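For this view, one protein chain was removed and the others were kept in their places.
Each chain gets a letter, A and B, in the order it is written, and its residues are counted from 1.
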Amino acid sequence: MDAVQVEVLLQTLIAGILLGGLYALIGIGMTLIMGVMKIINLAHGELMMVAMYLAYWLFVLFNIDPYLSVFIAAPLMFFFGMAIQKYLINPVLKVESILPENQVILTVGIGMVLANLATILFTSDYRSVPVEYASDAWYLSDFWRDSPVELSLSVPWSISFLFAVVITVALWFFLTRTDTGKSIRATAQDMDAAVLMGVNVERMRLITFGLGAALVGAAGCLFIPIYYLYPALGGRFTLIAFVITILGGLGSTVGAIIGGLILGIFESLTATYVGMGWAPVGRFAIFIAALIFLPGGVASILRRQRLGK
Amino acid sequence: MRKYQPYIMLLLLLLLPLFGLSTYMMHILILVIMWSVIGMAWNLLGGYCGQVSFGHAAFFGVGAYTAGILYFKTGISAWWGLPLSVVIVAAEALIIGFICLRLRGPFFALATLAMGEVLRVTAENLRGFTQGALGILIKERTWVEKTWYYYIIVLIAVGAFVLVKKIIESKLGYYFVAIREDQDAAESLGINTTLYKTIALTISAVLTGIAGAFYTNYMGYIDPEIVFALHDISIITIMVVMVGGVATYWGPVVGAVIMVLLAELIRSLPRIGTAHQTLFGILLILIIIFLPNGIVGDYPKIKRILGFRRRVGTTS
Partner (left out) sequence: MKRMILLIAVMFLFSLVITGSSFSEDTVTFGIPLPLTGSKAKFGEIEKRSYEIAMEEINAAGGIKGKKVVLVFEDSQGKPEVSRAIVEKLIDVKKQPVIFGEYSSSCSKAIAAVAEERKVPYLVVTGAADNITQQNYKYVFRMNPSVSYYTSGLRSFLKEVVKPKTIAILYESSDFGTKGAEGMVKDAKRLGMKVVLKEKYESGAVDFKPILSKVKSKRPDVIYMVSYVMDAALLMRQIKELRIDAKLFAGGAAGFAIPEFIENAKDASEYVVTATLWSPQVTYPGAKEFAEKYKSRHGKYPSYHGAEAYSALYVIKDVLERAKTWTPEDIRKAMKETNLMTAFGPIKFEDREGYQNQNFMDTLVLQVINGKHETIWPLEYATKKYVYPIPRWRDRR
């Protein structure tokens, strides 16, 4: 391997890790919702889109930096998610129906309405937030003059990544150290047992959906400086969230983080060494592989190790 | 009266083109019936057997491409794609079934979803074989008139309806429902669940594939984005069945009417602009909140709400 090839490989890995961190944040929201409620939320990407518009307008109208609007958009999305759960999803979950999957129609309907309202209110223009640092980067050669390889690290990508890490760690503390968090995890693991232990499952569901919405909302804010938005953008992120959820294991935060990173790195490597057109195939190939060979996701490996000790 | 109902319906369907409907109406009707076929197919697997597939586009697309590639590579009429797609889609279903059917619930749903996407991207990338994103264009469709297309799809639909009905009323149908209600219990009763789930998947896939091959012949143009579409095929299929009524004979038909005819109607409302999707989305949300088993499934409930109390007991 000569220097040029090393440079390509390293740059690819950097890109993969940064992307993976952000993917993980999208996936965590989904994994919580799927783990606790066992429902497939097809409006996940649309929730992200709503948060992105929030961040966009906060910037345009009040000049609030997208990274600051994480702290505004995420709480708002939390309440928005709770409202959806309370007034739309809960009534459907309660009634007896032949297939529990009929909630799918509900989330598709919610997604349709959200995307269409965004088109009506904000037109279908592509927008991005014109932050100053959008294409700034740090270069290895600026720090090390004679470096044999030239690597770059994008400023907004790095900040977004750091934010994602901080949010994830905070969430992990919430889930493992607080009573509410523990109850949520208990509900995800075994709902009947949780009910017997006195957990208010209904309330946990509300909080979980709110939390899922808040997390994907935060991810939306972090994507704004490096990506763009338009009303129909939701679908692709919903799909990515699915892949991560399955890869990581339903309801597992740590699994989702590892799943996100695997996906990000895998996609980047495919793009460089196989061809970017095949990256989506790769994405779903590992998805199916995970389903078959690792039905519990990364979480099952983690659990096995813990038990082994 | 109820006994003759299917025959009256059939007669009505057969006579419909004689009423001199515009080709526009015929187009919408053909789409409605095509979607009923796909819905019935999905219903067999999802509604009766309880295996909710999010990837029926995988079968629809392969059926469509069987006809398309046959026409494009050999110059044979794309209609031969209908019988050929039966073989190819059945083989495909066995492979997909082998991979996905060991999974349950949401895992099965997501695995099939992934299958559909994998096939879409593969079709986009195998340019030598599928023409990639350029799609396949049939230069001259067999008929300009819609009557024959209409009768062909009616024939397919009647065939599918009878097949599904016969299966459900046979022993097979009881096994399917047993698997849906409690797979472990079914297994402990000695039902070979894998076998029966595979049967359900294969029949369901083949019917969907035939509809796909019909689509190629009828529309005259396919590309991966259209026939392997996640939202526009796979999800719409689920909606057709769920809105109409899961595990009912007529549910998919009613669902197709709503998802195609009503969607088109709402779209054509004057002065509504792009808001038609919001309206339609809200309609879907309302249907599922108030009629969780779909329109046919919760028909007694509708009757009750509308105040038709006199015939309670003779539920449909």
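One rule holds for everything that comes next: a residue touches a chain if its C-beta (ideal position, glycine included) is under 8 Å from a C-beta of that chain, and two chains touch if they have at least 3 such contacts.
All figures in this text were calculated on a predicted structure; none of them were measured in a lab.
Q: Which residue from B:Leu31, B:Leu113, B:Ile156 or B:Leu284 sits in contact with the chain not drawn here?
A: B:Leu31
Q: Since one chain has been left out of the picture, which residues of subunit A touch it in the full complex?
A: On the side of subunit A, residues 4-5, 7-8, 11-12, 14-16, 18-19, 22, 115-116, 119, 123-126, 128, 130, 134-137, 139, 150, 152, 154, 223, 226-228, 230-233, 236, 267-269, 271-272, 275-277, 279-280 touch the unshown chain.
Q: Would you write out the residues of subunit B that touch the absent chain, in ascending order?
A: Spelled out for subunit B, the touching residues are 1, 5, 8-9, 12, 22-25, 27-28, 31, 121, 124-125, 127, 132-135, 137, 139, 141, 144, 219-221, 223, 225-226, 232, 250, 254, 257, 261-262, 264-265, 267-270, 273-274, 276-277, 296.
Following the convention adopted for this analysis, only the chains that are shown with their structure count from here on.
Q: Sort out for me which residues of subunit A touch subunit B in the complex.
A: The touching residues are 34, 38, 40, 42, 88, 91-92, 95-99, 101-106, 108-113, 115-117, 119-120, 235, 239, 242-243, 245-246, 250, 277-278, 280-281, 284-285, 287-288, 291-292, 295.
Q: Using the touch definition from the top, list the residues of subunit B that touch subunit A in their complex.
A: It is residues 46-47, 50, 52, 54, 99-100, 102-103, 105-107, 109-111, 113-115, 117-118, 121-122, 124-125, 180, 230-231, 235, 238-239, 242-243, 246-247, 273-275, 277-278, 280-282, 284-285, 287-289, 292-294, 297 of subunit B that touch subunit A.
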